[in-house]
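Heads up, the thing below is written out as structure tokens.
Not every chain is included here, but those present sit where they belong.
To keep things simple, chains are lettered A and B as they appear, and every chain counts its residues starting from 1.
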Amino acid sequence: MVMPPDEPKFDDLYKELILDHYRYPHNRGVLEKPDVDMQQHNPVCGDKIRLTAIIKDGAISQIEFLGQGCAISQASASMLTDRVKGLNLGDVDKLSINFRDMLKGGKPDEQLMQDLMSLQGVSKYPIRIKCAVLAWDTLQEALGLK
Amino acid sequence: MKEMSVRNDFPIMERLIHDKPLTYLDSAATSQKPAVVIDALADFYRNNNANVHRGIYTLSEESTLAYETTRDKVAKFIKAGSERNIIFTRNTTESLNLVAYSWGREHIKPGDEILITPMEHHSNIVPWMILCNEMGSIIKYIPLDDDGTLDLSNLDELISEKTKIVSLTHMSNVLGTINPIKEIIAKANKVSALSVVDGAQGAPHLPVDVVDLDVDLYAFSAHKMLGPTGVGVLYGKDEVLSSMRPFLGGGEMIDEVYEDRFTWKEAPLKFEAGTPNFADVAAFGVAIDYLENIGMHNVRKHEIDITNYAMEQVKKIDQSIKIFGPENLDIRGGVLAFDFPGVHPHDVAQMMDWDGIQIRAGHHCAQPLMRRLGVSATARASFYIYNNEEDVDRFVDSLKKGGEYFGDASR
């Protein structure tokens, strides 16, 4: 009989913080005259994310998102906008690498991750990882970091 | 709703999921198997296993007998004229590809039209696209009404002398719509177009009579009708099968092989290259016996009852829930795909899993239909003979909870 290695709990995935961001997303909208404007979607589940941002002196000064999709993908986008605002591109790069690594089961740098830690539970759901990563894919693509 | 007393025949129903009893509502994707089928499969390997068709010894004779007996049973199950008309493949998908490769490459010319519908599964779209890319033919669609039924008002214009293939699903795996295939096949036959039915959701859930339908080719999968995985069926009329070139080449399908050429057997063996999946085919015969024993009319009746109940209950949860597909259960099977605004299908499915409920969320291999419905994905519950009212009640309770949990999103 085949059993998944861990028996996860519901709240490991849908943490209160995630649901908060899903219900009341931060930085929702489209910026006018953005420096970057990028949209991506996941064909498997149809999740969509559009990011607009204004870059000043090599750092993200403003960022907003619009999207459609599951709680994980939308909360992840909302948290992303909170977390990267004000960061320079080098730090964004570092952050996104650390974030991806966490979702693949790696040990995250909690200091670096901050609220993003709440998405760690997704790593136990291979099929949902794409949801959490979509916004980050979009950002990296937008900033030419891939 | 009358209960079917078969649930205990299915060992997996004992399974707990997150300590909750299993509520399996994904039979449109694959069905569960009764113990008799599982046991027949294991018994075959314990007692009779040997390669078929070529062996002059007891085990091989037994194995061949089991294999060919299932062919016979399948023929009778769909009321085919002869077991000669039954080809074993891997699944519905391979059956349809076989048609596209073998009939299509022999008969299709640039500009020829292939008529399908917007509710097709990818397996009844992509093979035709591959064919079109190669042969320069064109795919056309019968339009879909908002109620989830086909709009046949212009059928006489859509099916013309240019139409070479008409291929559509017996029943939609998303909308539940049971299509008026007999009427459409008749029109196709009138212009001598090849009529093909994707019976992946037909054969498991509806009585099928291929001769009465007068269909050229009918495809389905054992795994959706209590049988093992890895077995598909393609029914074909004699004259259609003999007008098709061989598809896969190799052992079993040949007659003679020389250094530079080969000749092949008649159908069905012509299309069965290599060692067939004979153990699973043997067990599939037991699945058919089981269904015949219940009676396909009773299967259908049970699904009407349970779908009716489920639709009523779901509507009570929240006015905003949209159920896709026709309301009329005379033309609808046991499939319930829905949109719960503010609650994403993936979140519904994930949440229900914690309650032991297994439903599907996604595009259900029907992306063109998703686009037509204006959604990127839906959640879907689908029913079979082992499901009962309790399953529906658990599903409905869980859906309510989901609405409360995710539902007060700000959009």
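What we mean here is this: a contact is a pair of C-beta atoms (placed from the backbone, for glycine too) under 8 Å apart; a residue touches a chain by one contact, two chains touch by 3 or more.
The shown structure was predicted, so the numbers you read here are calculated from the model rather than taken from an experiment.
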Copies per chain type across the entire complex: A x2, B x2
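Everything below uses one rule, namely that only the chains that are shown with their structure count from here on.
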Where chain A and chain B are represented by their mean Cα positions, the distance between them in whole Å: 38
Residue ranges of chain B touching chain A (in the complex, touch as defined): 18, 344-347, 350-351, 354, 361-363, 367, 370, 375-377, 405-406, 408-410
Chain A - residues contacting chain B, complex: 7, 10, 13-14, 19, 22-25, 43-48, 68-72, 125, 128, 131
